[in-house]
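Below is one structure. I have some questions about it.
What you see is the complex with one protein chain gone and the rest in place.
Chain nomenclature is as follows: A and B, assigned in order of appearance, with residue numbering initiated at 1 for each chain independently.
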Amino acid sequence: MDPLIYWVGMAAVAVSAVTGVLEAGRKPIDLFGMVLVALASALGGGTLRDVLLDRPAFWIADQTYLVCALMAGVMTFAVVRLLTLPRNLFLIPDAIGLALFTVVGTQIALLYEVPWLAATFLGVVTGVFGGVLRDMLSNEVPVVFSGELYGTAAWAGALLYVGLSAAGAAPGLAAGLAFACIVVVRLAAIRWRIMLPTFSSRQ
Amino acid sequence: MDPLIYWVGMAAVAVSAVTGVLEAGRKPIDLFGMVLVALASALGGGTLRDVLLDRPAFWIADQTYLVCALMAGVMTFAVVRLLTLPRNLFLIPDAIGLALFTVVGTQIALLYEVPWLAATFLGVVTGVFGGVLRDMLSNEVPVVFSGELYGTAAWAGALLYVGLSAAGAAPGLAAGLAFACIVVVRLAAIRWRIMLPTFSSRQ
Partner (left out) sequence: MDPLIYWVGMAAVAVSAVTGVLEAGRKPIDLFGMVLVALASALGGGTLRDVLLDRPAFWIADQTYLVCALMAGVMTFAVVRLLTLPRNLFLIPDAIGLALFTVVGTQIALLYEVPWLAATFLGVVTGVFGGVLRDMLSNEVPVVFSGELYGTAAWAGALLYVGLSAAGAAPGLAAGLAFACIVVVRLAAIRWRIMLPTFSSRQ
């Protein structure tokens, strides 16, 4: 596999383990629960992508990901207990993790010759599912359902990546622009409370 | 694959996307949430079947299903916003989707040489799991747990299909009779409130 994809994925795993612990750390939770939330957050999205693609979960073939998630989780846990951190600190690494996972998930789907529309959905699944599991295990309403653009930001970035690739852009450039697109849209949506309009039928 | 199975599956996908939007449309939900519910409802059951059978999700190899679910969802959304629809309209397409998916799920399992009892369970999984996801995402109690015969109707139809096939019936005939069995049992169960008896032990 392309080393760029490999290390981008590893960074996304570490960042997402950090967000898992930052969120779980606000609850009374025991050490095993903390490990569980960190692993679910870090590995959940890529695992669902691999299951849908019919290949073994990525952390089974290469347990470096598992070690990386555990170490990032434990280090964050130590820091969180020493320092008082701002309440919504986890929103920024969460946006970065969302962007990294969405881009790498879309790349892997295209490597497996998945058609373009399905590939963007696999990118979104990779991006959002770890956070959904993390929030469910922490008894929070999943951030993906909670208002500001989240899945929509991921989908926009995945579509941008597919479009740039089809237009012949270099892989690194397409990935960088798609990453920036997702982070900017997500953080702007949080900052200015941008949401999709909500509809309700007349039933 | 047999064109009959292919088009029956496509019809089930469209019908289930419709039921997803009809149910989600009664809640305040944004456009991304609507797409999510329509896709989960339309693709969830077949996806779980494929995962258990260890093959790639059916909408990855052939994204016609994905396009079909998206188009059926968007068209239903437009109709729902223009017309006032009766409250429980979605129960009838839901029964049809249940029947189509159960039959096609059982057929695919048998094509993969799954033993007969396991094949009927894969049929039931294909039939009910999309609706379970749809109801969970819409914050409803899943219809499969809510009283009138639902999973039981699907299982009866799957067993009928397996029995007729073993007895040498033509595939189209067996499929048609199993489909009719599920729709009739489900709609009769709704009409006359037929439920399995509920037990509770003396513990």
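As a working rule, a residue touches a chain if its C-beta (ideal position, glycine included) is under 8 Å from a C-beta of that chain, and two chains touch if they have at least 3 such contacts.
None of the values given here were measured: they were computed from a predicted structure.
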In the whole complex, of B:Leu31, B:Val51 or B:Ala169, the residue touching the missing chain would be B:Val51
Would you indicate which residue among A:Val80, A:Ala174 or A:Ala189 is in contact with the undisplayed chain? A:Val80
Where subunit A meets the chain that is not shown, the residues are 25-34, 36, 39, 47, 50-51, 54-57, 59-60, 63, 66-67, 77, 80-81, 84-85, 87
Taking the full complex into account, what residues of subunit B touch the chain not shown? 51-54, 114-118, 121-122, 145, 151-152, 155, 195-203
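Keep this in mind: only the chains that are shown with their structure count from here on.
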As a quick test, compute the distance in whole Å between the mean CA positions of subunit A and subunit B. 30
